[in-house]
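One protein chain omitted, others in place.
Then we have subunit A:
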Amino acid sequence: MNRPKKTEFKFPTHIDEYPTGPQYAAGYLPETNAGWRSVRPVVDHDACVYCLRCYLLCPDGTVVKDNGKITFDMDYCKGCGVCAHECPKDAIEMVKE
């Protein structure tokens, strides 16, 4: 799947760069979630059977299907450990950052 492109958010430096009221063009994320993380998921690719349970259950949609391999979008993984908990093969380990 093609993940949507992240549009870099630049904090306004002039008042005219602010939207008129809180309605503004979609597609900007002013902040990533990475700052919340204290542990990160690490996959053991030999143990992983590519069942995609983690992909379906990650609450932030940060598990990436990468040509038969599981990877993570580390900008948005908040380190909750749901993927590791739900993996039927215990293929994901949460490692201290």
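FYI, a residue touches a chain if its C-beta (ideal position, glycine included) is under 8 Å from a C-beta of that chain, and two chains touch if they have at least 3 such contacts; residues count from 1.
Just so we're on the same page, contacts and distances are computed from a predicted model.
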Which of "Spore maturation protein B", "Pyruvate ferredoxin oxidoreductase", "Tripartite tricarboxylate transporter permease" or "Acyl-CoA dehydrogenase" matches, in UniProt, the chain that is not displayed: "Pyruvate ferredoxin oxidoreductase"
Hidden partner chain, residues of subunit A it touches: 11-12, 15, 18-28
